[in-house]
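What you see is the complex with one protein chain gone and the rest in place.
This part shows chain A:
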């Protein structure tokens, strides 16, 4: 269990069952869960030296409103209460959580719910300053206002876990102080695991869709696009339009779409562009393989083209034979078990928990658009390959790289990139935003973000480099680049900047130490071609008396710090 996430569960009930379920759950990531003891919430939260915190990377705080607010207890007994006083109690609870959050990388806090069978004041229960549900909604709202934007704290909605019949288990409560059924804990564990995967940068990034009988009803090559079941007064057609709308919505949270379909490309693309009820058009897809080749091979090729790992992919196909083939050939792909009934497609997609991420930046929201631009760049490259050299292609891109110091405005994006980039990543170290800021604040360290743009558009902040100086030597600690801009000489631009910084600070020799992971082989390949001298143990060195060359086709802009970060 050495690679396990060590999770602490703080609850006002006996959570041993949940800890057991979480530790035994086979879904990634592996977790070793311990409880802080029955009812030990505040006492552990306020005690930074409590042994329960030792070695923990994440904590879950799951309480009932009654244990946080005495006002709420009285409200449930139908006493007349001051709702503002309840919010002050919530504030005190939030203070304790905020203070404790620095002890772990991730703090998950559950929202409060009422049992469905609890009727409260019935039709008056949402009346302000009276109803119990009204009070609870205000308490949850205050919880979200206080904690919702804290970078290391995340609220998990407990209401879906508790909505099923039999969620509350009075017998186990009175016998063992376990309030919920096992299914509630299973649902909670699923959401906690999704959050932890997101924190570890393991969220899926691409949805690869089949076309016939998946995105639309019918086989386009047989019936023609005019006769496909899509939209209109047709239950299947309506469901598939909703399914497409949900896929489109995913693109707005940073997921990209692609197509792998056994079809004639010309016919399929004509359907995508021509059918009036299509929600998704060609521009919504980062790439496609529409041909008669094996789908597993097509997916592997497509992911390579998109510069993404196979384990980033989700595959949606109505055909169980195709699904089985892909699952067998590419076990890292998440192959969704699509229901036979197409009216259940939207619900199946909505329930996938593989896209959860701890942040959502403007870059994420524009990712689909950026991949479309990348497709155009590739087409331009192909044209250049036909007629000229790589240098000519780079010149034709009119690229610029803006170098920015770590500051409040880019801190979230840099933290996100640090924690989710796998391929071009020298050390693959993962840190919370606050840890990163603290690390970078030391006077002998430098950390920069690199923002890349070209004539096709702005790729956003897609690179990070950092270095640590020790006398006349320095080490490049982070060297991270999004796969979207790899291979366009941005790598050399980053090295050029770091070497220049080191040289200006009296460094004579700078090193980059490659830390191998299952996914960062592209990074080793870059360093081996970088011109640095390769020493032993995959360490690379440069004599700083020589400036590191920068490609002439890239315009360099250096942004001075406009905002300060704590300690810098």
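Everything that follows uses one rule, which is that a contact is a pair of C-beta atoms (placed from the backbone, for glycine too) under 8 Å apart; a residue touches a chain by one contact, two chains touch by 3 or more; residues count from 1.
One rule holds in what follows: contacts and distances are computed from a predicted model.
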item	value
Absent chain [UniProt protein name; select from "ABC-2 family transporter protein", "Carrier domain-containing protein", "General L-amino acid transport system permease protein" or "Na+/H+ antiporter subunit C"]	"Carrier domain-containing protein"
Which of A:4, A:24 or A:227 contacts the chain that the document leaves out	A:24
Residues of chain A in contact with the chain not shown	14, 16-18, 20-21, 23-24, 169, 171-172, 175-176, 178, 182, 185
